[in-house]
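Removed from the display is one protein chain of the complex; every other protein chain stays in position.
In this document, chain identifiers A, B and C correspond to the written order of the chains, with residue numbering beginning at 1 in each.
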Amino acid sequence: MSNKISKIGVFTSGGDAPGMNAAIRAVVRACTYYKTECVGIMRGYEGMIEGDFEQLDARWVGNILQRGGTVLKSARSKEFRTPEGRLKALGKLRSEGIDSLIAIGGDGTFTGLHKFHQEFGIPSICIPGTIDNDLSGTDYTIGYDTATNTAVEAIDKIRDTALSHNRLFFIEVMGRHSGYIAINSGIAGGAAAIVIPEETMSFEELYKILGEGEETSKKSNLVVVAEGSKIGDAHTLAKKVAERSSYFDIKVTVLGHLQRGGAPTYFDRVLASRMGIAAVEGLLNGKSDVMVGIKDNKIVYNNFDIIMQNHHEIDEESMRIAKILSI
Amino acid sequence: MSNKISKIGVFTSGGDAPGMNAAIRAVVRACTYYKTECVGIMRGYEGMIEGDFEQLDARWVGNILQRGGTVLKSARSKEFRTPEGRLKALGKLRSEGIDSLIAIGGDGTFTGLHKFHQEFGIPSICIPGTIDNDLSGTDYTIGYDTATNTAVEAIDKIRDTALSHNRLFFIEVMGRHSGYIAINSGIAGGAAAIVIPEETMSFEELYKILGEGEETSKKSNLVVVAEGSKIGDAHTLAKKVAERSSYFDIKVTVLGHLQRGGAPTYFDRVLASRMGIAAVEGLLNGKSDVMVGIKDNKIVYNNFDIIMQNHHEIDEESMRIAKILSI
Amino acid sequence: MSNKISKIGVFTSGGDAPGMNAAIRAVVRACTYYKTECVGIMRGYEGMIEGDFEQLDARWVGNILQRGGTVLKSARSKEFRTPEGRLKALGKLRSEGIDSLIAIGGDGTFTGLHKFHQEFGIPSICIPGTIDNDLSGTDYTIGYDTATNTAVEAIDKIRDTALSHNRLFFIEVMGRHSGYIAINSGIAGGAAAIVIPEETMSFEELYKILGEGEETSKKSNLVVVAEGSKIGDAHTLAKKVAERSSYFDIKVTVLGHLQRGGAPTYFDRVLASRMGIAAVEGLLNGKSDVMVGIKDNKIVYNNFDIIMQNHHEIDEESMRIAKILSI
Partner (left out) sequence: MSNKISKIGVFTSGGDAPGMNAAIRAVVRACTYYKTECVGIMRGYEGMIEGDFEQLDARWVGNILQRGGTVLKSARSKEFRTPEGRLKALGKLRSEGIDSLIAIGGDGTFTGLHKFHQEFGIPSICIPGTIDNDLSGTDYTIGYDTATNTAVEAIDKIRDTALSHNRLFFIEVMGRHSGYIAINSGIAGGAAAIVIPEETMSFEELYKILGEGEETSKKSNLVVVAEGSKIGDAHTLAKKVAERSSYFDIKVTVLGHLQRGGAPTYFDRVLASRMGIAAVEGLLNGKSDVMVGIKDNKIVYNNFDIIMQNHHEIDEESMRIAKILSI
């Protein structure tokens, strides 16, 4: 099969994540190594439709390994959701001679590529690049390690001021459908309580944890809240606690988009490098309609269908750990 | 006069700032050097009223130089605003044999100490510790350098994602009455526009700056907004721009309390060390009712009255620089 | 079995590693959770012999989670290698009522505890705390993730200056018997070549890689060298290259002990927390003479014998990756 692949198009799509550039670089260098051409598609599906392409070589990806964001840029594309949009994209790819695709992004990105693959059969592989770590089929997504460290560094700074004032802080971290960043930055940040989308803790239970702190004269508290919390975001929870008790001097910080940026950690750079190479090798070996993943530190390829139908669960062990530590 | 001072009480009050611990350490070590006793008053005026004291020596302040926050803690005290509260505090100080005071904090802290000094004549010196750099009588306050760097590091991360998506970001930094953090983190962060309390830029003018970016196809923009902005905070400004134009994909990040924490920069540690020593030496040399400051890299002592009646202006040069750079 | 364990002694020994404090905290909190007493043994085996003990509780381990180093301190002990020394240590433990031990450290630490256990049968569990990641029986040791990131951050800074001057840099990282830090910081830092103790690359082969760079007019090069390199340390290699060719402007940086310090990453904090809890639970469940490890993200317990007889190999995949990327 491998003789079919001679020009790979690579693009990033969806929210950016630290390590995407390391993945792009690895794709390009693997192409050079395997004497395959590589074309960068700018701004995701939008650039595919417009034919916004860049010839990529080792020089083009020089000195990007350590940078946050994505040099190929990212954008949302409404047009690609229409059959006409996808046909236009196909035309541009054919004109350019691109015969296979590597997408770096999250589940929205994958859904689009899966559809495109079903319609036109172009060999396609996805690389999971999203800080949320919410994709099944891989233990880690690119950007998650960096984002969690960014959250922990912010929590460390907030703890300085929390301890100086005996305050209660609600800190909101990213994770609309996934509590990965929250649970691990919460454990690493010494949170008194952690609120995640996956868990069924009620507000009463949360309040009781804080109240227990009060009784035991534990004076400083940090509560880490995933943005997808089912019992209210950080501002809402802070308001509800304030209404119940005047004991606490409460502050809220929403970390927001700074979690997406920054130089990637070694872990994300190495993960991205491995996945970038694996994506190229996968295409050359005839794989398609799959996502590269890492399981128990080994590269795996999973069908899109399977990835899309499952959620990356948080193990109960993490929640148990959090509970013991916050005693 | 110096023979009167034999036991100095030191405390932190108001919002904490990185470098306060370095100042405390310097006060203690200077006391040791000058063979003067030093007592820590916990939780500011609150601890003074309660007699919450700690004997301080070199060991107690070991390994705190690099830590954010304040090991003496800080709190607000309503009671100290009453004559009864202040009398109670005086009693506790006398019982402990404390004959002079060093306060580390901002203008609220100084106002309290000034009143206390007027009533009871206890020798008192203030050290400016606040991230806002909003005190006249000193070129720099302790914590400002660190907080501005923290803001810039956050802006750098947000720029990664802004550039990847061609987005417009409104980033709110601290500074209720002062634009110091905003103007300097804005220049250093490459902001397209900077909104500060001191300036009279209207929303129309701001919008025009962003619009010019649109015309010239400059695709990414960061706007840094001081929390004390007169034309609306970051969320408000973002909303107003969104109502006017659908051109921009707008996001908002409020940096909040993480600007208060973190290990202080070398500048804040050295500044705090110099000021801590200068406060002790000032008391021993008979100075009182003054704030230690730094002017043109030299230690100065200014009367409280003068400090309180003036504002630390932002020089027009900074605004001019910002304008040239954002071209 | 669990009724035998009522007072656990915990200590750190050997070189310190970031995350040791998080492990100590987790041991103490798990003891509180399981209503077991916990005593800190200061300065490793040295403090055990001297009876230098501290009663540990949640307050004692407050605010240490994020700190590098070890609050229990570490030291080498010649005396513990003698039968008399170990007998003395046993006596002190008995006087204090300590009936079980948790050691945090590397293979030297484990060897001592293994012998102690063989002689006196005291229930003992080890936690792997060493930046080198050189222990079999666990995928990761505490401190390795942080140390590798510290190395990468340093490499990033050196790359700035290397690129500005077209220089060749030899950067020496820790790892006397293990190339883990070197291979992963090398991949993440974009090294042209990586020299590790496990590999059999000759100086000629290394020189050829650099020379190829020369031919292809690649002007900047970073070579990462593990301190345990079999073909010479960074200074030696730099000298040998300089003798062979005047083409390169060569500089050397030995990162040294700064790799041991710093606030631990989220990964090391969570790993240390899990292992600390697992060590306590292991003892309470009757395990002894084992090391806690993590394999495929699950806690495992391995016998000391097995740990000591094996080396933690670097997988060939990593070396393959490094080769493809440095093309």
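List of remarks:
Here is the rule we use: a contact is a pair of C-beta atoms (placed from the backbone, for glycine too) under 8 Å apart; a residue touches a chain by one contact, two chains touch by 3 or more.
As the structure is a computational prediction, the values presented were derived from the model and not from experiment.
One chain is not depicted; across the entire complex it touches B, C. The missing chain, though absent from the display, is touched by one residue of C:90, C:201 or C:254; that residue is C:254. Check B:75, B:201, B:242 or B:321 against the missing chain and you find that the one touching it is B:321. Per the touch definition above, the residue from C:73, C:92 or C:274 contacting the chain not shown is C:73.
Residue-wise, the contact with the chain that is not shown comes from B:29, picked out of B:29, B:114, B:167 or B:251. Contact with the omitted chain, checked across C:61, C:158 or C:324, is made by C:158.
Residue-level contact of chain C with the missing chain is found at 12, 15-16, 18, 67-70, 73-75, 150, 154, 156-161, 163-166, 169, 251-262. For chain B, the residues touching the chain absent from view are 22, 25-26, 29-30, 32-33, 58, 63, 65-66, 139, 145, 148-149, 151-153, 156, 159, 163, 184-185, 187-190, 263, 265-267, 269-270, 273-274, 277, 296-297, 317, 321, 324-325, 327.
By our rule, only the chains that are shown with their structure count from here on.
Taken as a contact graph, the chains are arranged in an open line, each linked only to its neighbours along the path. With every chain reduced to the mean of its CA atoms, the largest distance from chain A is reached by B.
The rotation relating chain B to chain C, fitted on Cα atoms, comes to 180°, given as a multiple of 5. Centre-to-centre separation between chain A and chain C, using Cα means, comes to 29 Å.
Distance between chain centres (mean CA atoms), chain B to chain C: 39 Å. Chain A and chain B have Cα centroids separated by 36 Å. Taken residue by residue, chain A touches two or more other chains at 156, 159, 163, whereas all remaining positions touch fewer.
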